[in-house]
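Below is one structure, written out as structure tokens; the observations come after it.
Every protein chain except one is present and positioned as in the full complex.
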Amino acid sequence: MSPISRGFHGRRRTPPGEEGRVPPGQYVTTDFPVLSAGPTPHTPTEKWTFSITQGGDTKKSWTWDEMRALPEENVTTDIHCVTRWSKLDTHWQAVSIDTLLAQVEHQAGYVLAFSDGGYTTNLPVQDVTGGQAWLAYGYDGGPLPPEHGGPARLLVPHLYFWKSAKWVRGLELLDHDQPGFWETYGYNMYGDPWKEQRYAGD
Amino acid sequence: MNPLDGNAIGGLLHEVFGTEMTAAVSTCANCGDTGPVAQTVVYLDAPGTVVRCRTCSDLLMVFTRVHERICVDLGGLAALEVR
Partner (left out) sequence: MEGTAVRGRLTWQTATVSQLIPETPRTSTIVFDVPEWAGHRAGQHLDIRLTAEDGYRAERSYSIASAPGEPVAITVERLEDGEVSPYLTEELRPGDEIELRGPIGGYFVWDPAADQGPLLLAAGGSGVVPLRSILRDRERTGSTAMARLLYSSRSLADVIYRQELERPVSGLDVVYTLTRSQPPGWRGHSGRVDDALLAEVAWPTGQDPLAFVCGPTSFVEAVAQSLVGLGYPPTRVKTERFGATGVATGGGVR
């Protein structure tokens, strides 16, 4: 049995009145922690593309300019990281994934988001549509900084933030759910913070 | 945050391997670079611990704690020599 560290609380400061907004086991931060599993990629927008692929074929691809010409949305949302921090009222400028997927004919049930640097994460199609997911290129009124996933990242705030793949370059359409990077190492295939689905089997 | 090096996971490695491992010599399966585990590039903040080759940045090892277990992937190593 570990001894209790007298007077140690850790960072658990949920602002009064915000308890309902914070999923179980999380604490609220005013920082924006940078969590990384590798070196920060720096893809220039002139070279950047976003693709929807299936079975090795590219069904549709957008250059940076083509993507930026799509309708922009201002998104204000709370985000929840599996490492226990939550950040309230984050502001993003983004294109809805609905807009992108609508341009492709498919019957896929799942996607695997893939990023520069090799990161992947899997999601059900129904969780990246219906106004629940975005391709975000702006944060707090400015361009999304590279350490936070710029030039563009996935934004899927209703799931743990590891699903919001940084440096995202596309979505691979899948018939069956397949584990991405962290899912392969024991993290939950779905990741609902309100049910505390951090690990496989939760 | 800047990445750390293999010294920072000495405790974790000892837990996983049952012995001190920072002085062990690892060989990258991607580029063949060889050196002490203490000199590998370690990312600690993520949902797991990621260890990369200092020369080519490829994954060497990944560790995650899932409830009471530690999940270990050593697939990026061509060799690991405990001296």
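Descriptive notes on the structure:
As written, the chains take the letters A and B, and residue 1 is the first residue of each chain.
Here is the rule we use: a residue touches a chain if its C-beta (ideal position, glycine included) is under 8 Å from a C-beta of that chain, and two chains touch if they have at least 3 such contacts.
Computed from a predicted structure; not experimentally measured.
Although one chain is not shown, part of chain B still touches it, namely residues 1-12, 14-15, 18-23, 36-39, 44-49, 63-65, 70. Along chain A, the points of touch with the absent chain fall at residues 2-12, 31, 33, 35, 83-84.
One rule holds in what follows: only the chains that are shown with their structure count from here on.
If you average the CA atoms of chain A and of chain B, the two centres end up 26 Å from each other.
Contact residues on chain B toward chain A in their complex (touch as defined above): 1, 3, 43, 45-48, 50, 52, 57, 59, 62, 64, 66-67, 69, 71, 73. For chain A in complex with chain B, the residues that touch the partner chain are 33-39, 82-83, 118, 162, 182, 184-187, 199-201.
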